[in-house]
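All protein chains of the complex are present and in place, except for one that has been dropped.
And now, chain A:
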């Protein structure tokens, strides 16, 4: 049985690129991020090529996704948050495209979002955005985020420490949630896929027992597609909730 971790192996594609002693070679991870970006670009460019009053399919799809994100931002942050909607939109579509392209079978697909480095990078963008927006809008007053209103004075130091730590842990929870979901899903698919081979190769009755894990895998694939969408949504939703703290201070 193939190692279920093998699918996460990062492999160099083409010649090694070494800049200042650092290996920056093009890899399968970079390839699938690039494919995700190109998919999103095709989706957006086709959908906005000839904007019409009565939208066609492609335009309607782009508009639907745009309104999905802007509605979410408006709901969670308010009207001022709409300035950051393009970034949240970009995060959402990029994570979604990476997650979904990782589910494509037979093409040695790779899920960049199953790597903590990538998810942590994306979470860092969110964290930096929250810090920049928070300090730009409120200055040092932004620290009042750690002092929830109406807290009794004697627990205030404790609450402030907890709030501060939870604030600092945000990029990690954001990154680990996405990475863990994608990794776990793909491992599960591979493990159950391995069962198909193992049980299907019982010599006394070939193939028959393989049907059970196979049907499980079909169901799991549907579940993973759902998780791919939900995790992209959760990432964007949490981004807008964190952004709300920066814009509105609770």
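One rule holds for everything that comes next: a contact is a pair of C-beta atoms (placed from the backbone, for glycine too) under 8 Å apart; a residue touches a chain by one contact, two chains touch by 3 or more; residues count from 1.
The criterion applied here is as follows: contacts and distances are computed from a predicted model.
Trainee: I want to check something: the complex is missing a chain, and I'd like its UniProt protein name from "ATP synthase subunit b", "HAD-IIIC family phosphatase", "ABC transporter ATP-binding protein" or "Transcriptional regulator, PadR family".
Mentor: From the listed options "ATP synthase subunit b", "HAD-IIIC family phosphatase", "ABC transporter ATP-binding protein" or "Transcriptional regulator, PadR family", the omitted chain resolves to "ATP synthase subunit b".
Trainee: Of A:63, A:80 or A:163, which residue touches the hidden chain?
Mentor: Answer from the full complex: A:63 touches the omitted chain.
Trainee: Identify the residue among A:142, A:179, A:195 or A:235 that touches the chain left out of the display.
Mentor: Answering carefully, the residue with contact to the hidden chain is A:179.
Trainee: Who touches the missing chain here, A:125, A:159 or A:214?
Mentor: Answer from the full complex: A:125 touches the omitted chain.
Trainee: If the missing chain were put back, which residues of chain A would it touch?
Mentor: 5, 8-10, 22-27, 29-30, 33-34, 36-37, 40-41, 44-45, 47-48, 51-53, 55, 59, 62-63, 66-67, 70, 85-87, 89-90, 93-94, 112, 114-118, 121-122, 125, 179, 183
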